[in-house]
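Quick one: the structure is below, and I'll ask about it shortly.
Apart from one protein chain that is not included, each protein chain of the complex appears where it belongs.
Chain nomenclature is as follows: A and B, assigned in order of appearance, with residue numbering initiated at 1 for each chain independently.
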Amino acid sequence: MNVIQEFLVVMLTAIVLQNAVFTRGLGANKNALTLSSPRKILLYGATLSFVTLVSSLLAWPLNNLLREKESLSEGRLHLRYLLVMVCLCAVFAILFLLTRAYLPRLHYYLRQVVFSASFNSAAVGSMLIAFSESYGFVKTLGFALGSGIGCTLAFLLVFEGKRRLALSDVPRSFRGLPIMLLYIGIFSLAVYGLIGHQLPT
Amino acid sequence: MKLEKLRERKKHSRWLEGIFSKNPVFVKGLALPFAIMITTNLKNAVALSIIFACVLIPTVLLASLTGKYLPRWLSMMVYSLFAMALVIASIPLIQPISPEIGDSLGIYIPIVAVNAVLQMLCLRYSEKNFSPTIMALTDAVTYSIGFCLALCLIAALREYFGSGTLWGISVQLPVRLSGLQVAFSGFILTAFFSAFFRFVKRFLLCLTYRRLSRHAEGTAPL
Partner (left out) sequence: MKLDKRPAPHIRFQDTNTTLMLDVVILLLVLCALAYLFYGLRALAVCGFSVAVAVVSDVLCSFLRGKKANVRDLSPVITGLIIALAMPATVSYYVVAAAVLFAIVVVKHPFGGTGNNVFNPAAAGFSFAAICWPLQVFMYPMPFAALDVAGTFSYKLQAFVYGDTVIKLFQNPAFVLKLGGTPTNDITEMILGNYPGPMGATNILVLLTCLIYLLFRRTIRWQLPIPYLASCAFMAFLFPRIGTNGIQSLLYEMMSGMLLFGAVFMITDPATSPKRDTSLVIYGIFTGIITMLFRYFGGFEESMSFAVLFANVFAPVIDRYNESIHRMIRRKNLEVRKAKRAQKA
């Protein structure tokens, strides 16, 4: 019961208070912000969440091994970077090859988003944050899943904003990317009112 | 229509497109996390630009050399791992700027290995039967310069008005907008710069077009 509670609390924190897009700017690139339909966004978000979750599942025990080695004082941090990247690559390869071999219909849709969704700053960033905060196993998983879901919700919100802004008379040079960034910025200001202090990076 | 001539002009400016006309941050909207989050002071921006250049140029070179022989899914993994190794190798380069720079950049250093500019350029140059290596090198260099310019522009503004310092040296200012140090102003400033760049780009394009057409009218009597 305690474990579930811990998991849920960390996940909610990662979704709302430490939302990857609105408070850290992770995962905000043009590919993600200009996805053209909610279905694509959901696919993108699901891939992102899956990759983050499974690779943090892989990386956490290895990172723990790394932490116990006393001899690596300075290089530990750098080895952690490499470890996270290797785990991400492994999960990506497994996902890509498995779906290509056994689920060709899913693979057809997945191929459009899988590159930018798995080699994504949100995936790497959330894992590294969880490791540098030295969360436990359950907390790390919760954080990884939460930041994936948070990213998805953020993109959905941005998509809704885009729909609303299509009705507005936006000045010509602001159309497209700038107005989206401004929209995220002002929402980020509102979220800052809830946090009120600096986040750990 | 004088669009042919315009296109020709564009071909000439192809060599420097990464700096202004296709600036990776302001016009293309790639690598936004860096532009938004770490630009609270100039030192961060310069340090990250150094790492960015050190990672981008060799990786794109590798992509243009080996892209023909690898399938796409494998190439992405290879480039990302290579980029991460380069990130780790280039961290000592930024230590002279300030001893605590590594801490203040935090997770944004390793994220350079998966940024969208890198992926875009790698994809472009790892395709079969695509342009020569020299073009890849030029693009990598110009995109790094464009990225550095964009970051320094935002960072200088945010540091000057936000904390009243520039490169760590305090500047006398009557009013300090400390809100500029918070993440949301990164979004807002990037948006405004982006809009400004688009406006200037469009303005220049119109100007060139008009001049060309006037020129054509002048030379052709009938």
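Keep this in mind: a contact is a pair of C-beta atoms (placed from the backbone, for glycine too) under 8 Å apart; a residue touches a chain by one contact, two chains touch by 3 or more.
Please read all numbers here as calculations on a predicted model, not as lab measurements.
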Worksheet item: From the list A:44, A:81, A:96 or A:174, which touches the chain that is not on show?
Response: A:174
Worksheet item: Of the residues in chain B, which ones touch the absent chain?
Response: 174-175, 177-179, 182, 188, 191-192, 195
Worksheet item: If the missing chain were put back, which residues of chain A would it touch?
Response: 157, 160-161, 163-165, 167-171, 174, 178-179, 182-183, 186-187, 189-197
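Keep this in mind: only the chains that are shown with their structure count from here on.
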Response to the item:
Cα centre of chain A to Cα centre of chain B, whole Å, reads 22
Discussion item. Which stretch or stretches of chain B touch chain A in the complex?
Written reply: 28-33, 36-37, 72-73, 76-77, 80-81, 84-85, 87-88, 91, 106-111, 113-116, 119, 182-188, 190-192, 194-196, 198-199, 202
Item to complete: Please give the residue numbers of chain A that touch chain B in the complex, ascending.
Response: 23-31, 33, 78, 81-82, 84-86, 88-89, 92-93, 96-97, 115-116, 119-121, 123-125, 128-129, 132, 171-174, 177-182, 184-186, 188-189, 192, 201
